[in-house]
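Removed from the display is one protein chain of the complex; every other protein chain stays in position.
Right after this comes subunit A.
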Amino acid sequence: QSFQSLQRKRGIMSYSHHRRPYQHGHGYGYGHGHGHGHGGYGGGGSHSQQPQPSAASVAAAAVAAASAPAIDDEDASSVQQVVMEGLVVLKIAKHFHEEQMSGNRIVQGLLFGLVQDTRLEITNCFPFPRQSDDEEAANSGFGIVPVAEFDAAKYQLDIQKNFRQLNADYLTVGWYQSSAGAEFLTKEFVESQFHYQVGVLDAVALVYNPLKTSRGQLEFRAFRLSPALVKLMSDEDNVNQQRMKELMVNQANLVQELPVIIRNSHLANVLLAELEDSVASNAFSGLSLAMGSQLERQMKSLSTGCEVILQESSKYLNYQRSYKKYEKALQDQKMKIVYENQQRAQRGEEPLSEDAIDKSKLPKIGNPPVALDPVLVSAQLHQFTSELLETVGQSYGKLMLAEGIQFN
């Protein structure tokens, strides 16, 4: 099979023959809120036949996104698998490496690509600039943008405009974030993913685990919020215990994980073959038996998580107790009124209405605790436990290996 004819085919057909434009009923607005605040919502990403998005159409798309139609089960995304290109893998790894050298632990960016049947293909990505709440850091000239000033929507639009000219996919299909081990399931994560998912139904959050890369493995995991959780969160004021029970949102049901595979084009594989000798890395660094620090770190996250759960439980119990007291006092007052009414009826006077209850005599209760938080924390703990079990399994395997080598 001639490489040249293959490559020419790709160039001349300019990818339209197997990369259909992204067609989806809902307009693709998108927004993002991450870090410590919420960025603005932005519209954009037009169909390939339309001219570049003008300000008016952007605003319109933003409105469309803000008033997204009610989400029902038929809208559940049909994506079963995420396919990444090697290009994206390298870009994310490089981005993290460079950010890490300047001390930033969380690294985020956008993902671009398209959806095809049951596959979500990620073909390109672009990092977000470093953001920080610290005014001083922002003005120090190292390119750190203060959160308030960072216009995420405009940034995203700029990238998309430029990508379109380069004939690269410009449709946002999600975002990526680095995380230390399994520690990514925070409130901000869920909120950001919610915003993306509302805009683009198939949006995924790609989590990159750089700790594994230093041991010679690659770990990318793709998540999206379960339809139940999306339903729950779309009605912001009503995130309480009852709704959660109705929608059956529990810690196993918060996020869905999608399998990720990496695929490269033929030419890219040729390039990788060329690089095989010159870009060497220790293929066996992962076989080191020194897993102690790793396990320690995981245990520590686990124990902090447990403490948080304990706190949440006690908060909940306190709330329950005070609610009971409130109820009881209310009942007492009601009984008193009924009794009064009986007496008054005997004496021929008018009965008191229930409004006569003196509300100020009732004990105070605080706000009910946010129901989603403990579920989130327990889901995170579940991730920790899985990660720990995996590491344990791996260490055990290595021990067996060492034993085999020693006695043969």
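Following the convention adopted for this analysis, a contact is a pair of C-beta atoms (placed from the backbone, for glycine too) under 8 Å apart; a residue touches a chain by one contact, two chains touch by 3 or more; residues count from 1.
Everything that follows uses one rule, which is that contacts and distances are computed from a predicted model.
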Name under which UniProt lists the unshown chain, selected from "Eukaryotic translation initiation factor 3 subunit F", "PIGQ acetylglucosaminyltransferase", "Queuine tRNA-ribosyltransferase catalytic subunit 1" or "Sodium/hydrogen exchanger": "Eukaryotic translation initiation factor 3 subunit F"
Hidden-chain contact residue, picked from the options A:A180, A:M335 or A:A402: A:A402
Residue of A:D117, A:E274 or A:E349 in touch with the missing chain, whole complex considered: A:E274
Interface with the unshown chain - residue positions in subunit A: 2-5, 7, 10-15, 83, 85-87, 89-91, 93-98, 109, 124, 126-129, 142-143, 145, 155, 158-159, 162, 165-168, 210, 213-214, 216-220, 245, 250-251, 259-276, 278-281, 283-284, 286-287, 289, 295, 299, 302, 306, 309, 313, 316, 374-375, 378, 381-382, 385, 388-399, 401-403, 405-407
